[in-house]
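Heads up, one of the protein chains got dropped from this complex, but the rest are sitting where they should.
To keep things simple, chains are lettered A, B and C as they appear, and every chain counts its residues starting from 1.
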């Protein structure tokens, strides 16, 4: 295996498919959202992606079986748009690897007639918020006013989008595809299911679909408890060192 | 030399060969076991593997002669299964290199009609034990109950198997091969011949062969003495720093 | 995209073109100078360069639109020499990438009949000066006396020229091209528009052209204010630590 390889398990004829990416990234927002949607949509795995650019490891499962590090493509049909989900264990580390892996995925998507991409990620602010906003960055200027209607905030997020969430759109655009990156507002140092719920709801409005997020909301409560415990500990520790401490201090916890 | 190259010294026609890997890794458990078995079986070197992905060094021998860094394949015939051992100086460092080297080895093995792989490694727990257990991870679910009979513990080891011990099985599986990784329980910070003995005994049961481990057991005693000396030193040092110390502290010694 | 790719937007027939490089480097001197000249000359973008060797990121713009990391080629015609500017976001990090990217740019330039290259950079001295000098390094010995007339100082700058500013000339020379690197004297720890102005003026003399630097000079004043503020702060901090401090201390600020 010299190159990234897509092993196809099931051939599907897709109608107006949207590629929805949710690989590991900031706050695991994109990964949580996409993994949830696959279950919610009862999507079917149609392909597995292996690559010599992934870590040279196999993962041990509870069952005593090992498996390669991999990405996966799941498919769910729908009356409006068919959905193709990209999820998995890792992001390639080097630039060359990212270009190759994302390029191969776009080759596959283009062969299905795919033209629309939505990538899901987190936008780290170093702060915790009660109601996470959802930021957007689009491939084309004309899309900004259209998408703004769905309560997506454009132009406020700064800097770069690193990895697949950025490159799929950047490389896709060079091939004539359209799309946007949805970034759920998040602290950046915590796994953030609440931000994933916000992203899913925004995506639902965008696609004109209604997604059930009950299962993910349950994780939000667990997460909140964990964070409050962490904050209490950090606060005690800070008091022990006789200096003022507040939630801002958590910015540096990873 | 642009690619990993296998130089064949002796052509052999193998019967139902099992590939047994023992390259350097945690506690050198796999390397100790495989190197021992090569002597015990009087196995013959049939091939040498060179690669531009190995360190750019040559090794000086006591004889005044230098030699390339390399991997080696040894062959031993047997009434049940022929054995093909993979041993050597190093593991490639990058993912791309690991995929290439292990891929070439599987090419060679497949050309011999090989279908079964056992990789040997250590499973680091940060603790020393009197009687090391042997953990397993298999390529296929159906193998788990079969192998469990040989006193191999499945489903308890967690995380990843890094390097050749994992990739040979992961890549092998994609080619229709079967096998498992045997991981001798080990501290992780010491060279551990005792864990290697346990692994060899388990492998013997698995293959229905009886291996003599006398020579390796001698090393166990040497090793124990060395570790006790280290513990005593660490304990003195810890006392000098006026804080409690016990064998657990050794987890961090490398 | 496996290799660096030049996407041509506009075909131009160039007359005696000079390639002028100003990618990010020491003090951003080259980048400031080249970006300014593009505006001053009303140069037109004729090509965009993408590469898997650039960081695997897309950049978010204020407009809410994202774009690939890239280099750009701008063209301006002139009665003396046509000018081809190379500017952009980044320099490739690895040697192999630098050789590939600069090699492709020289392929493009050679196809336009290009034979002359001027690269712009900064020469870091760790000191601030009122009137920055401009150092030079040429591809051929015979050019040194000719260029010396334009108030360019040869033979005083030491060490290496890293990145595109050096490689374009080094690789260009191997293809029979001529040129020089103009290095504006700069501290090295600050963005330095003053040094960029000095470089532009030198380049103007060299090309027999008159460049308006008014816009860039405005930045010089801003920059000076910022640096004086920094110096004041550093001086206070140094006093607080009860040790002597002067402008020299700023050498280590980055």
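Everything that follows uses one rule, which is that contacts are C-beta pairs under 8 Å (C-beta built on N, C-alpha and C of every residue); 3 or more make two chains touch, one makes a residue touch a chain.
These numbers were taken from a predicted model, which means no experiment stands behind them.
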I'd like the shown chains that the missing chain touches, ordered by label. B, C
In the full complex, which of C:6, C:144 or C:220 touches the chain missing from this view? C:144
Could you tell me which of B:60, B:129 or B:232 touches the chain that is not displayed? B:60
Selected residue (touches chain absent from view) among C:113, C:126, C:170 or C:208: C:170
Touch list for subunit B against the chain that is not drawn: 1-2, 7, 50, 52-68
Going by the touch rule given at the top, which residues of subunit C touch the chain that is not shown? 92, 94-96, 98-100, 103, 136-141, 144, 148, 154-155, 157-163, 166-167, 169-171, 173-174, 181
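What we mean here is this: only the chains that are shown with their structure count from here on.
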As a multiple of 5 degrees, what angle does the CA superposition of subunit A onto its copy subunit B give? 90
Hey, which chain is the most central one here, using CA centres? A
Since subunit A and subunit C are copies that touch, is their contact same (over half of the numbers shared) or different (under half)? different
Averaging only over C-alpha atoms, locate the centres of subunit B and subunit C and give their separation in whole Å. 53
Take the average of all CA coordinates in subunit A, do the same for subunit C, and state the distance between these two points in whole angstrom. 38
Subunit B: which residues touch two or more other chains? none
